[in-house]
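All protein chains but one are shown at their positions in the complex.
On to subunit A.
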Amino acid sequence: MTVLQRALRTCWLAACVVFITAPLLIVLVASVSTDHVLTGPPSGFTLRWLQEAVTYEPFRIGFVYSVQVAAVATAVALALGVPAAYVIARGGLPGTGVLRSLFVAPLSMPRVVTGFGFFVLYASVFPTAYGTVGGVALAHVLLLLPFVVALVGSGLANLDPSLEEAGRDLGASSSQVFLRVTLPQIRMPLAIAAVFAFLTSFDEVDTSVFLMPPGVTTLPVAIFLRLEQNQDPTTSAVSSLMIVGSLLLAGLTALALRRSGLFGAGGRLNRGART
């Protein structure tokens, strides 16, 4: 490789990194800068916007609301998605290909359309679901299922099937085998699916915005609504908090997984021992 090629490659990588991180960095800087609108280098440091963001009532309500929605949506998506992934991977049923596509289908549907669909559904059939944690969470479940089914499915595909057979052979019923053999073996994809589902739901605007009255909304929708009236750095501040929170959650998960040695354990190692 020539020096020129090396330099070009470095520049290319640097450009990519800047492209990915620039919006995040701008937001982080804007949220602690004294300027109302960031037009050049920040003229001073302040925690005022962060304080305002934390005390702003719709954000406070929104945060609690979002956590509730994300928790419910994640729980339901796992409860539905894990057995579905298991049946697709192990059931030996005809038409599992169709089933797999069906679970991934929501990915290709515009989220706005999904949101509108649920809005019409609630308006015409379940008016009580509108604006409730359960109602919003249910719509999110549809968006989360593809991730759960895909991630858990790949975990199951990596799992040596003779482990489950050994469980059955040793006298465990199907449900015991699932709980005592399969589930512990797919802990890692399961944990990743859970964190990913939680963050996706927490972050969701397009679908949620149709399903809540303006007064009581999830945090991202509250940000969206505030931005329509007021462009002060408080919005940057709350965004910064979300960035830091998400990174923290992802980082802690990675750390926890590494601590418990999950990166090493699992089906792959067992397969390696097979030779």
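Here is the rule we go by: a contact is a pair of C-beta atoms (placed from the backbone, for glycine too) under 8 Å apart; a residue touches a chain by one contact, two chains touch by 3 or more; residues count from 1.
Please note the rule applied: contacts and distances are computed from a predicted model.
Enquirer: Can you tell which of "(2Fe-2S)-binding protein", "Electron transfer flavoprotein subunit beta", "ABC-type quaternary amine transporter" or "Glutathionylspermidine synthase" UniProt lists for the chain that's not drawn?
Expert: "ABC-type quaternary amine transporter"
Enquirer: If the hidden chain were put back, which of A:A30, A:V82, A:L151 or A:V181 would touch it?
Expert: Looking across A:A30, A:V82, A:L151 or A:V181, the contact with the absent chain belongs to A:V181.
Enquirer: Where the complex has a chain not shown, which of A:T34, A:T55 or A:S162 is the residue touching it?
Expert: Final answer for the missing-chain contact: A:S162.
Enquirer: Residues of subunit A in contact with the chain that isn't shown?
Expert: Interface residues of subunit A facing the absent chain: 160, 162-163, 165-173, 176, 180-181, 184-185, 264-267, 269-270, 273-275.
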